[in-house]
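Yeah, one chain of the complex is gone here, protein chain that is, but the others are all in their spots.
Our next item is chain A:
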């Protein structure tokens, strides 16, 4: 065993491998920070080069990109209110509010630390309990998955900004939008109004960017315009003081603040690790669930949605904590639990290693080296992130006059680049319009995105359950795990309602 660890660490800490990890993290943070581009995309593009690299180097590069990308997504989420990756959607809720209040550096540092803590937790779990945890994940069939989806939807809708009816209504709109396209069971095209480009449904990225970014940009633009017309001097002075008075030394994250966010970070790390291990559940679900739970257990739940550092910590830690555990099903059973895991699976295959139960026993050295690399990449992420953050928080305070067109252009280019599709650009603009309308009517936007993300999975799981149960609705409560989720959802809603009443 000791021999093995020495050999693996020699592989993992070879200077070239370290160089590739650095390069990967740098690439990942930068790409993740650009809305629409993601670490996944970069990994896909680099797959062919995996042939020409030593496995340890290739792994270092890919792991670096992946981890950098997970954190990078939060940079644009905080700076521009644009989630750079789907996983960062929850981060943008509080992150962007904190930035608007002149605290971009605090927000970004909270995101970095919680991201690294969540990620490291998840990697340790992967390393030590990969096999037993994957066994739990496998017991999730359609019935259990539907219960999990229903549980998350109810929780998120109910917890968002306190207005349960509005939250549920918006989540329902999200599910409705997700139903456009191909019926998951019959394959028939539905709700496209004869537009061929909609046959595959609305893509996630334009919807996300449209809802979160375009609507925000237009709002900011409208505010600027009104200010120009009315020449309200007060407002201008305020804005100017916010921009000119920004002093990075006053925007340092204090030790006390960091300690205060730790609880939220741990909640995120636990939830993210668990959700990440479930095949198909994904980063955004983990982030939103952590966010909801952290708010529930927070000493200052009223700050959530208004720039709470805890909100950022929980979302970012939940998002990043899927990083290690998403490999659990891949390592133990050869089942990729997420798009990223699928890409890594492809890379393993290209390197002549078959994902599955024999992966570890056939390639012990390289997999242990990968474990070292996973942990080491977190350190690199921390160091590089820390070094780069001052620049990013300054970027975040650029005059809105420059920022608005820049975000608009980034959003359109990023959207087009993700799928090479002009249809997606139209979807982006439509989603932007929808976001603006809902904002004007003061609906929360996060449940819409969650409904959109988990809608297809929930529908599929429900209909698969019904097919397997021969059309009998009772099949949904025939699993103890499912019953557990329903009871938990009910109890949480009850607690939440009682807590609200007590406050009044």
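By definition in this document, contacts are C-beta pairs under 8 Å (C-beta built on N, C-alpha and C of every residue); 3 or more make two chains touch, one makes a residue touch a chain; residues count from 1.
Convention: contacts and distances are computed from a predicted model.
Among the names given as "ABC transporter substrate-binding protein", "VWFA domain-containing protein", "Anti-sigma regulatory factor (Ser/Thr protein kinase)" or "Caffeyl-CoA reductase-Etf complex subunit CarE", UniProt records the absent chain under the name "ABC transporter substrate-binding protein".
Touch with the chain that is not drawn comes from one residue among A:138, A:218, A:262 or A:433, which is A:138.
Considering the full assembly, A:182 is the residue among A:14, A:182 or A:386 that touches the omitted chain. Considering A:9, A:30 or A:464, the position touching the chain not shown turns out to be A:464 (whole complex). Of the listed residues A:9, A:30 or A:421, the one in contact with the hidden chain in the full complex is A:421. Seen across the whole complex, the unshown chain contacts chain A at 40-41, 43-45, 47-48, 51, 138-142, 181-182, 184-187, 189, 196-200, 203, 279-280, 329, 333-336, 339, 342-343, 346, 349-352, 354-359, 419-421, 423-424, 460, 464, 467-468, 470.
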